[in-house]
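The other protein chains are all here in position, but one chain of the complex has been omitted.
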Amino acid sequence: MTNELITASAADLAARLAAREISSAELTQACLDRTAAVDGVVHSYLHVDAEGALAAARAIDERRAARESLPTLAGVPIAVKDVMTTKGLPTTCGSKILEGWIPPYDSTVVTRLKAAGMPILGKTNLDEFAMGSSTEHSAYGPSRNPWDLDRIPGGSGGGSSSVIASFQAPLATGTDTGGSIRQPAAVTGTVGTKPTYGGVSRYGLVALASSLDQAGPCARTVLDTALLHEVMAGHDPMDSTSIDAPVPAVVEAARRADVSGMKIGIIRELTGDGFQAGVQQRFDESVQHLVDAGAEVVEVSCPSFTYALAAYYLILPSEASSNLAKFDAMRYGLRVAPHGIDDPSAEQVMAATRDAGFGDEVKRRIILGTYALSSGYYDAYYGSAQKVRRLIADDFTRAFEAADVLVSPTAPTTAFAFGDKIDDPMAMYLNDIATIPANLAGVPGMSLPSGLAPEDGLPVGFQILAPAMQDQRLYAVGAALEARLLSAWGAPLLHSAPDLTAAGKGA
Amino acid sequence: MSQATAEATLPFEEALAAYDPVLGLEVHVELGTNTKMFCGCATAFGAEPNSQVCPVCLGLPGALPVVNEKGVESAIRIGLALNCEIASWCRFARKNYFYPDMPKNFQTSQYDEPIAFNGHLDVELADGSTYRVEIERAHMEEDTGKSLHVGGSTGRIHGATHSLVDYNRAGIPLIEIVTKPMTGAGERAPEIAKAYVATLRDLLKALGVSDVKMEQGSMRCDVNLSLMPKDSTTFGIRSETKNVNSLRSVERAVRYEIGRHAAILSSGGKVTQETRHWHEDTGITTAGREKSDAEDYRYFPEPDLVPVAPSAETVEALRATLPEPPAARRKRLQSAWGYSDLEMRDVVNAALVDLIDETVTAGASPAGARKWWSGEIARRANDAGSDVPTYAASLAVTPAHVVELESLVTGGRLNDAMARQVWDGVLAGEGTPTAVADARGLELVQDTGALQAAVDKVIAANPDVAQKVRDGKVQAAGALIGQVMKEMKGQADAAAARQLILDSLTN
Partner (left out) sequence: MRMSELTRADVAHLAGLARIELSDDELDKMVGELGIILESVATVQNAPIDDVAPMSHPMPLVNVTRPDEVRPSLSPEAALSGAPEQDQQRFSVPRILDED
């Protein structure tokens, strides 16, 4: 690494900024330099805003020089998933249909980042409209896993996971509809949290599935994740589903890292069969670490989780088919004239644009959702899925009577290779088996690294789930586990990732 | 497109001899809230195009709706005024279909859980009877934008080359009020339809929830009609005639559709279930879109909004704000004012109830109030194509003016003819009645000497007439009174003149 600023934690950088040992301009420039060096091969970004980020950094430096009291993360730069609107910066959602669209407004999350004094480095890549687990469905090409450039960085938030795993940014935002923060974190050896549904405002977050979507923090350490969580979260009157209650004390919990006396529930349905051997092994070790830290382990059963994937792949496409109807070539975005038709009608232009502007996966899900909602089929499919959703929420309620948190591997496998599942939608969907239940029930979840799988040397994710509004428990458990793992490893896991600048030379 | 030619129709009486009409009315009312249903944009009518829009009502990616509190309150008050039950828990739903003036390509509406349901509205008919219209439901939804069709014949959608859309109206709160099918109306169906819409309009106006201007589209009516053969109880296939936007048109459209359906049925044909367009100018309907299985709105609960669950206390508090129902108020006022049924009907038809009520409250006699507001000013208002209240407001003529005018008469300063002249002056903007009387020098002559002199002069000039009076033909005095008044240039009290004449001739 050419510059140690880029590998430091956000908490550390914040402290050094506050002490005026470093400037935000210097730090921001270091991140941009790193991007110039490695993003040609990693492809985390869809858009880099060097000028804007540096201007914001200098403004923070000036305010600090004027002895203004500033928020904790002021001056720490961040990358924003390109599904959140940014006034004046392109927002494409990884889709051709929004190529070049510059929103006239900021999402609430971005407003909060700006208010926290965090320079925005750019917009990160994702599967088109956040539909996917690999970024292979981005219309602008995939992002790559810094651990192995031939493998997926997870999805949909593969741009955000790879941007922090490749040290281009200390922090990034993500969104998680069925695992899009946690699964990318798992396969890149980073940390990510999906807060309680309603914990972070969805205003300005381009909707995939409204009742499942939740924005959250991506970082390299549990404490950094908590610091960003605190900035992003909180009640927003612009989002009717936003929770009007204080943000759980996530930073305090991360700092205390105390699990003594806590009951950790292992979800029977999310271990064993179907999980890669090395993934299961690292999971078991992590559970042992928590026991060593003073936690008690219980086994819980959530029988309805068997139906979670099916329910999810009815509810998500249904809501998505409606949410994505607005992309119709009338008010913004792409407009394509149909071939061979003189003087086409609005209807024909809509249909031609949506064919040209949406990728295969998006079309598949829109049509699936259109079917699930159509008259005569609603009760059997969408209606049944909503009932299964209730069963899953009830399973969580019962499980949380027996345990303070639930744990499982985040994903069944380590990062798979590009192309492995692209032609098999069901295989791709199975990747989300462990992360989906939390979205259906609205409960918070975190993934943090639990080591490398012995068989392939790739990162494994450990998932923690907590009851709604008890997000701080994720951080207590995550920080306790992270501390034990760190002392076992001797150095952060990401320090053993390959040197990308070397790879960059060959690319 | 040029006007479609009228289809065959059967004469009304002939149609009703063979068939019973089944009538249903759907009325959309724009609420007079300050802001739109789901965003804070203003709702002012006639604003510059696209000047009252925001990310929410433009359907920009990422934007989210938040319910207007006043919109819900108005919906509940309307429901209560229509004697409906109010849902203790209900949701918004998305009605999915593509249309360029609908920004999200779904309308946020209510589906199987309306806020108000199972009500009724009693409608008075011309013959004094009452017809009870059963209300199926009243639900909340939002309006669409407005399209200007360019090319082809002006303003028409057919033949246009493109359309220009203004989204200022998009998102304005609408309440849709749906009747149950009305049966047994027979030949009164057209009258009932018109009377229902008129009664509903008055009720909504009294509630203060809407300006209910049919000509500006803030109240819009769809007429559903089918026929069933006499002695059948099975409903026929219905047509839905859209945008019947005046009271007179409601009556005409029902009448036309009865004739059209009857012509089809009596010749052995089958009515097509379709949307019809009403043509105000020609008084006919033409076919619009055929309702087919393509009409699949894929309703589902709006995930971006949480349920509406008004407490019993909230509902009762809103019930307490309801004004006296217009029909009951009219009955009360008629009896207080001592008007005949005919007089009251004229007053109601001329929209004078409020103005007369105010004028009487301000101190005028009911007879005087009716006389001054329905005479000359009504003629002028009619010439100006307006109603009296609107016309009076434009002239700044107030109830206080009428009270003052009447007191000038009762106080003996003016006689009736002079009062009419003064009223003309007030309507011409010359000032208050006193000011007009002063300026025009209008005042009854109180000097009996001058009056006696005039009487003596007229008697001397008309010996034949005077003799008739002396002979007991008292009614002949009228001719003498006229001449005395002329002699006095109108400024005399005719009653005093009559008394003096009789005194002079019968002693």
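Per-chain numbering from 1; labels A and B assigned in written order.
The definition used in the following text is that a residue touches a chain if its C-beta (ideal position, glycine included) is under 8 Å from a C-beta of that chain, and two chains touch if they have at least 3 such contacts.
Note that the coordinates shown come from a computational prediction; the quantities given were computed from them, not determined experimentally.
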Of A:4, A:21, A:51 or A:343, the one touching the omitted chain in the full complex
A:343
Using the document's definition of touch, tell me which of B:125, B:309 or B:328 contacts the absent chain.
B:309
Any idea which of B:52, B:334, B:374 or B:483 touches the chain not displayed?
B:52
For subunit B, which positions touch the chain that isn't shown here?
33-35, 39-42, 48-55, 58, 60, 66-72, 89, 91, 97-100, 147-149, 151, 157, 160-167, 242, 275, 277, 288-289, 294, 296, 298, 300-301, 303, 305-310
Chain not shown, touching residues in subunit A
101-105, 196-198, 211-212, 237, 240-241, 243, 304, 307, 309-311, 313-314, 321, 325, 328-335, 338, 343-352, 354-355, 358, 360, 363-364, 366-368, 370-372, 374, 380-381, 383-391, 393, 425-426, 429, 440-442, 468
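Throughout what follows, only the chains that are shown with their structure count from here on.
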Determine the centre-to-centre distance between subunit A and subunit B, using the mean Cα coordinates as centres, and give it in whole Å.
57
For a test of understanding, state which residues of subunit A touch subunit B in their complex under the given definition.
84-85, 91, 93, 98, 101, 103-105, 107, 202-207, 209-211, 237-241, 318-319, 321-322, 325-328, 330-332, 343, 346-347, 350, 370, 373-375, 378, 382
Sites on subunit B touched by subunit A in the complex
55, 58-67, 94, 96, 98, 100, 103-106, 161, 163, 165, 296, 298-300, 303-306
